[in-house]
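Here the structure is laid out as structure tokens; the discussion comes afterwards.
One protein chain is absent from this view; the other protein chains keep their places.
Our next item is subunit A:
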Amino acid sequence: MPDPTTPILTADGTPLKAKLAQTTRQLKWKAFLLTLPLVLFVVITFVLPIGQMLYRSVHNPAGSNVVPQFAEFIQEWDGQGLPDDKYVESFVKDLAVARKNREIGKTVGNLATRVNYEMPGSRSLITSTARKAAKITEGPYLDALIKINKKWENPAIWLTLQRVSKDYTLAFYLAATDMKYDETGKIVQADDLYQIYIPILLKTLWLSAVITVLCFILAYPVSYLLSTLPLRTSNLLMILVLLPFWTSLLVRTTAWIAMLQTEGIINDALVFLGAIDDDGRIQMIYNQTGTIISMVHILLPFMILPLFSVMKTIPPSYMRAAKSMGASTFYSFRRVYFPQTIPGIAAGTLLVFILAIGYYITPALVGGNDGLLISNLIADHIKKTLNWSLGAALGTILLVVVMVFYWIYNKLVGVDNLKFG
């Protein structure tokens, strides 16, 4: 036995560990260099944008961009009643300067929009005041503002201005979770009418779960059939499963419109067969049903493939062995076959569920109002309302939800138990 405290030496006297590190270093470098293009690609196209999104959801510098001196100064205010005139003075002066600014992100409009997010209806207050700000040359400034618009008498607007003057804010997360600051600056639940995002998020989770379960029910027997058929037949059927991948997503989704709409093939067939009246045509699209049907179809291959690849590795001798020991077909399936397919089920359901949570195009096309998912709202904020911070906050919440599900999943199934192929 060599003494464990003295290091083992190689023939030329260097310690073995050092020598080993030296010889493997080159290999490690080579491996790193080989992956470098991909690492860079992922960093530039994925990590940085995601990071930017996370940042944007809490960082909105409208206040400090538009009214920089006021933004800094107002933080000293204690927030009681109306602010002292010195704060108002700096606001008026900053506003007068900002009115001439045409730089993107630093216009009065930016501030007005930002304030309007938190106090709906106050956009014109800011813009109209800004137009007249240059004419106010001496105090008391607050009275001058109130003369322009009565709303400046409301302490809430000043509290809001103080809040939006901070670069970092939770306001968008509050909005994304249907909460808001009340008049005194406390965080409260938004009015029932404005409860939008949480219900949509819950609906998204629910629909994704329904879609996942339906995919599983449809995919399991198909995968079993594919894995047991002779190779030639199963290859042919496999092509049918993969065929949708070769067709554009848009084409597949619009095909469902042709199938499901009230004047569509299915309704026509049902009317022709006399199953329903001409006025009793079933609404199967532009609602949740449409979203579920077309998404199940589109996501089905993602369930079949992992299930198939796992079932393929289960030799028929297991079922035979179980039967030879006296177990009925059902018992053998339940105790022997099914448990061995769990890695495939886990992979398939996780894949379909996570894809469904973030799905965008299909619900946008066939979902109507009822079948919209959270990602459609995110897209709305990014493309239409241009409230990127709110879109980013929603996106971040979605990311966190997915990660929480992944974590729960890992606890239940174990990620190393997943088998995609």
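Just so it is clear, contacts are C-beta pairs under 8 Å (C-beta built on N, C-alpha and C of every residue); 3 or more make two chains touch, one makes a residue touch a chain; residues count from 1.
Keep in mind that, in the parts below, contacts and distances are computed from a predicted model.
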item	value
Missing subunit (named according to UniProt) among the choices "RNA polymerase", "Oxidoreductase", "Xanthine dehydrogenase family protein subunit M" or "Spermidine/putrescine import ATP-binding protein PotA"	"Spermidine/putrescine import ATP-binding protein PotA"
Touch criterion as defined above, residue of A:86, A:150 or A:320 at the omitted chain	A:320
Contacting the left-out chain in the complete assembly, out of A:249, A:336 or A:382	A:336
Hidden partner interface residues of subunit A, rising order	315, 317-318, 320-329, 331-332, 335-336, 339-340
